[in-house]
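What follows is a single structure, written as structure tokens, with notes after it.
Yeah, one chain of the complex is gone here, protein chain that is, but the others are all in their spots.
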Amino acid sequence: MDGFWIVLTGFLVASSTGMLGNLLLLRKMSMMGDALSHAVLPGIVIAYLISGSRASFPLLIGAIIMGLLTTFLIHFFSNKGKIQGDAAMGTVFTFLFAIGIILVTKYAGQADIDADCVLHGELAFVPLQQTSYFGITAPDAVWTLLLLFTFIQLVFWIGYKGWLLTSFNSEFAASIGIKTAIWHYSLMAATSVATVVSFESVGAILVIAFLVVPAATAYLITKDLKRMVVVIIIQGFLNSFGGYMLSNILNASISGSMAVISFVGFAIVFLVTKKEG
Amino acid sequence: MRKVLLYLLLFSLTACLTKSKKENGNTIKIVCTTSIISDWVVNIASNEMQIIPLLKTGIDPHVYKPSKRDLDILRSADVIIYHGLHLEGKIIEVLKKMEGPLIINVSQNYSQDLIIRDPSFPASIDPHVWFDLDLTRSAITTITQNLSAEYPQFKDELDSNMQAYFSQINNVAKQVKSIISSIPEGQRTVITTHDALSYFGRSFGFNVKTLQGASTVSEFGLKEITGLVDFIVDQQIPAIFLENIISPQAMISVQKGCKAKGFEVKIGPELLSDSLGDKEDQNTYTDMLLFNARTIAEYLR
Partner (left out) sequence: MDLLLKYITLEDPNVRFVVVAIVLLGAVSGMVGSFNFLRKKTLVGETVAHSMLPGVLIAFLLSGVKSPIIMILGAALSGWMSIWLVDYITQKSKIKGDSALAIVLSSFFGLGIVLLTMIQSRFSGNQSGLDHYIFGNAAAMTPEDSTTFAVVCLVVFVLVMSSYLSIKATIFNSDYAQSIGISRKKIDILISILTILTISVGIKAVGIVMMSALLIIPPTAARFWTDRLVPMLIISGCFGALGGWLGSFISYYETNMPTGPLTIVCVSIIAFVSMMFAPKKGIVYQRWNKLLLRRRINEENLLKAAVQNEVRGKGKLFNRAQINTRQYFEQKLWNRTINRLKNKGFVYKVHTGYTLSMAGRNYGADIDRRHKIWEVYLQRRMQMSVHLVHDEAETMEHFLTPEIEEEILGELGLCSRFNPLLEIHEIIPDPDIA
């Protein structure tokens, strides 16, 4: 049963983050996963300093709030300051991370407060914590991620038209009176919630990989957003399953293996569709 | 397309579900999170108990990443013993909620007065408690009591093993004390990068000075470096020590700073802090105490 839960967890993360990742790809914000993994540090530290405990829940709330603040700051820098998106993102997350380290050093000297130690979950240990709801016993992470998955599905299909327009052609969208900023904010907010919640369940590396690699692979195959979603979901399954198998063979980290397998998938598609020249 | 997907799904399900069942042999599998706890348990356990460390020697709990094997180890365990005090990070939360095996938190009976806390932020605890002998005895007693309650047939054996191990620890403690007392009183100051030896210093009577707190996450600043250099030059401290989990760069920089101020300070070898070593004279708990004491004495005398 352990294997099933792990593959299911991987699949849920892949499809929730992948769907958003495909919009991020079109907006040239693919590094958002990595940026958030660093930027939430001050949120965690402040939550720890206020609550005085390392229980996951307050830390998760702190991280989510900081994730939202990050998207706000990035948008402020790129929109008001007219800084190109990647530079705005880089400035904001390194700045926030530095603030986090300063806070740890200054105020929490004895405590190991680090996203890796206190926030990030471990995919390998997902099956060990189980709870029953509605008569079904499943790992806590699966419950959380099912909730997230439903939330992302809802948000995605509600916002589909707006995001489609504003992602492919934001100037045109603005000219016909669509409020691009609102669409942008809602996408980024959804991304930061999805990312941080997934961090808490399965750890950072898997989320960073699943946010961009399946979306990029799908982008090489098709440009149609709906088809991209289908391709991403198929890959989500293949990557989680293949990664789980690889980790069994190599006796290695499951999330790391899934990231590697995602890249193998990308590489195959890349080599087939490669432009010459 | 759909058919292919369906097949894949079915295939994966069967592949995932065919898992080996837990072996029902006579041996009791005890999984310990760190190499130090493992060594304690090895010393008190009965022959019918198999002890498996989750983190092998030389692996720092701060940077440990689990693999599929580790999940299988935890799944097959009859008893899981962990350290607590946030040493193992998020794994503790998983273990607390895990159902099935007997789970022992060795820190549950620690006397709170003995635990070193950050004075400005009491929720922050220095987790390197195995260097305090009273706390170590408390931890070992906790393990023995819990194991005896679960497996009453081994109670006498466990108790006598524990008494024997305690006297061994006492013996080693005496040796450590005499090694430390061979250092002239004014020179008993150990300088390392991160604060892992506070309990050790408190137990055996030497000062510990470090660049940063117990956390490997925090970073020291320029003021700490210059302060430490001034301190070494001022006190004429003969040697400073490395640690196996932090870049040696910090201590090299301190050494160069002292040199520029006209004082030569030696850099000693890596002291053991968060894990046992893999060499002959470092791979048990008592050897670790002796190794650290000998190294410190050799360089500070």
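As written, the chain order gives the labels A and B, with residue 1 at the start of each chain.
Assume contacts are C-beta pairs under 8 Å (C-beta built on N, C-alpha and C of every residue); 3 or more make two chains touch, one makes a residue touch a chain.
Because the structure is predicted, anything quoted here is derived from the model rather than measured.
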Checklist entry - If you put the missing chain back into the full complex, which of the shown chains would it touch? => result A, B
Next on the checklist: Touching the hidden chain in the complete assembly: which of A:7, A:64, A:119 or A:211 does that?
Outcome noted: A:211
Next on the checklist: Of the residues A:53, A:84 or A:150, I need the one that contacts the missing chain.
Outcome noted: A:84
Checklist entry - For the chain left off this view, which of A:18, A:162 or A:256 is in contact with it? => result A:256
Next on the checklist: Across the whole complex, list the residues on subunit A that are touched by the chain not included here.
Outcome noted: 25, 28-31, 33-34, 38, 77, 80-91, 94-95, 97-99, 101-102, 105-106, 109, 205-206, 208-209, 211-213, 215-216, 219-220, 247, 250-253, 255-260, 262-263, 266, 270, 273-276
Checklist entry - Can you name the residues of subunit B that touch the chain not displayed here? => result 56-60, 62-67, 69, 216, 218-226, 229, 244-250, 252-254, 256-257, 260-261, 274-275, 277-278
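In this text, only the chains that are shown with their structure count from here on.
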Checklist entry - What part of subunit A is in contact with subunit B in the complex they form? => result 1-4, 6-7, 48-49, 52-54, 56, 101, 104-105, 107-114, 116-122, 124-125, 127-130, 140, 234, 237-238, 241, 244-245, 247-248, 251-254, 256
Checklist entry - Tell me, which parts of subunit B touch subunit A in their complex? => result 5, 8-9, 12-13, 15-17, 19, 62-63, 65-71, 74-75, 86, 89-91, 93-95, 97-99, 116-118, 120-121, 123-126, 195, 212-221
